[in-house]
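With one protein chain held back, the other chains of the complex are shown just where they sit.
Coming up: chain A.
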Amino acid sequence: MTSDRKDEGTPAAAAPRKDAPARVPGQGGGATPVLRLEAVRKTFGRTVVLRDVDLEVAPHTVTALIGASGSGKSTLLRCANLLEEIDDGAIFLDGEEITDPRADPDTVRRRIGVVFQAYNLFPHMTVLDNITLAPRRVHGEPRARAEERARELLERLGLGGKAGEYPDRLSGGQQQRVAIVRALAGRPRLLLLDEITAALDPELVGEVLGVVRDLKEEGMTMVLATHEMGFARDVADQVCFLDGGVVLERGTAAQVFGDPREERTRRFLRRLVEAGRL
């Protein structure tokens, strides 16, 4: 089951996956990291949003960015997809610098899938057209093939009957799953998930997180900003705690949640426990 999923699924699944969970995340283990941030600095006017941020994301691993609102999680993801221009430092995708002004942002973005908090589906297109837009217009796939693959992905995410619907007619959870399919349709090397359950009703969160779990099983490399700590602890190989635009703490989920080194991390987690969120 998993093996034939792998063939039609993510291209990343081609590499051996057995070692992925065992490897200490961030330290690479020889393979080139899919995403690497080096001393990244980003400001909006006078506000420093990211300060000297370093991060490594190894192939087939999941990295969770946690931290309070405004700590820079979303900005980090937007910078990685070149939706924001960084002020200093460098970002590498598969070892190649993408923040070089000579690099073509469009070709970089083709290799990265993004899922947004507010879904950002195109309201004037059906679900199927939303999904096949990039494969057809950017990757030049013929309509029939793009649609066939879109239907396959929809079927797999339990949205088989929704291909002809407009996004407005779907529930939030369904819309977000369509957005995930849309991001996957371009066969990305890396998936960025920006608080994808933050706009959902509690009873719809599960269906979306289930999809992310399945993608991890298939070996997809993902970076997710999230407030779902339980989920981050379960699914992430590496957890980064951001505070005021700085990566305060970085390590395995067990280490960051179980034995945080930094006082601020401890305080953040304690607040979450008190609020019943962990």
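The working rule: a residue touches a chain if its C-beta (ideal position, glycine included) is under 8 Å from a C-beta of that chain, and two chains touch if they have at least 3 such contacts; residues count from 1.
Assume contacts and distances are computed from a predicted model.
Trainee: Going by UniProt, what is the name of the one chain that was not included in the view, given "ABC transporter permease", "Phosphoribosylformylglycinamidine synthase subunit PurS", "Aspartyl/glutamyl-tRNA(Asn/Gln) amidotransferase subunit C" or "Peptidase M16"?
Mentor: For the chain missing from the view, the UniProt record says "ABC transporter permease".
Trainee: Check each of A:L133, A:A198, A:V246 or A:L272 against the chain that is not shown and name the one that touches it.
Mentor: Considering all chains, including the one not shown, the answer is A:L133.
Trainee: Which listed residue (A:D168, A:E203 or A:E274) would be found touching the missing chain in the intact complex?
Mentor: Residue touching the absent chain, from the options given: A:D168.
Trainee: List every residue of chain A that touches the chain not included in the displayed model.
Mentor: Residues 78, 81, 83, 105-107, 109-110, 112-114, 116, 118, 120-124, 133-134, 137-139, 168-171, 182-183, 186 of chain A touch the chain absent from view.
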